[in-house]
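Following: one structure in structure tokens, then a few remarks.
Only a single protein chain was left out; the remaining protein chains are all shown in position.
== chain A ==
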Amino acid sequence: MDFLRPTTLDEALAAKAERPGAVPIAGGTDVMVELNFDHRRPEALLDLTGVGELAEWSRSSGSDGEIRLGAGVPYTRVITELGGRLPGLAMASRTVGSPQIRNRGTVGGNLGSASPAGDTHPVLLVTGARVEVASVRGTRLIPATEFYTGVKRNALAPDELVTAVHLPEATGPQQFAKVGTRNAMVIAVCSFALALDPDRAAARAAIGSAAPTPRRAVAAERFLAEELPWGTPGPLRDSLKRRFGELVAEATEPIDDVRGTAAYRRHALAVLARRTLTWAWNDQQERSPSCA
């Protein structure tokens, strides 16, 4: 196994073009497990930790702020530096692994692995994030909805690297919830993200770990767009929340595995959907007492 240590993005892209078989390593929290257990014997490792450009985030100057989050920014920094602007992503980041994992693990690595159970994916889907990928051929932005192509598969070409994720700043409440076998350090049995967009009277919902890829629950989103009583103060009707939960459960395509059965996942997602909708709606009511 060769070890390649670029120090600039140009070097990294040149190396990836020359050796498409080289496996990128950022935080290493997925790659190292595969190496230590010989599940993977890459011909080369491409160490991205020396590439400063990947470890930065910035905010676009426009009024509707967009965050460009470098692929190599670890979760700990997402939480402490971007918790206010990207609340959904920060919530998901807080649930990843343990403090030690969060000090190293990155959103770029989560995208590289593209596990259906990766915690950031549902949030990237509901926030309308775009994944910035680059190669010596150029840069392109892939909507998160088009990034996940199969179980642990993504839209990257062999010579491409994830360089950043572009996320609009939150305009309304965002929620992320996951079910695991204990409170910390667990891979999700299933997970759910929700984002309310009061400006457009719309909402987005997405599920994790309950289908071959993370995916949006489109019918559930449409239902919320039609039914959410934006102008009316007070809590949501139980029947609305229940129907939303059912529609989310219908969007799944879960399997039985060591972490849980398909039936449990469907049930748990309906519960997560109802709860997060309640939290988000209450949050929304507190934010806008005038129009409530």
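Here is the rule we go by: a contact is a pair of C-beta atoms (placed from the backbone, for glycine too) under 8 Å apart; a residue touches a chain by one contact, two chains touch by 3 or more; residues count from 1.
Note that in this section contacts and distances are computed from a predicted model.
**Student:** Which of the following names does UniProt give to the chain that is not shown: "Elongation factor 4", "Xanthine dehydrogenase YagT iron-sulfur-binding subunit", "Electron transfer flavoprotein subunit beta" or "L-serine dehydratase"?
**Tutor:** Spelling it out: the chain absent from the display is recorded in UniProt as "Xanthine dehydrogenase YagT iron-sulfur-binding subunit".
**Student:** Looking at A:47, A:132 or A:197, which makes contact with the chain not pictured?
**Tutor:** Selected residue, touching the omitted chain: A:47.
**Student:** Which of these touches the unseen chain: A:98, A:149 or A:288?
**Tutor:** Touching the chain that is not displayed is residue A:98.
**Student:** Out of A:18, A:238 or A:257, which touches the unshown chain?
**Tutor:** Selected residue, touching the omitted chain: A:18.
**Student:** I need the residue numbers on chain A that touch the omitted chain, in ascending order.
**Tutor:** So the residues of chain A touching the unseen chain are 1-8, 10-12, 14-15, 18, 25, 27-29, 32-33, 35-37, 43-45, 47, 49-50, 76, 97-101, 103-104, 183-185.
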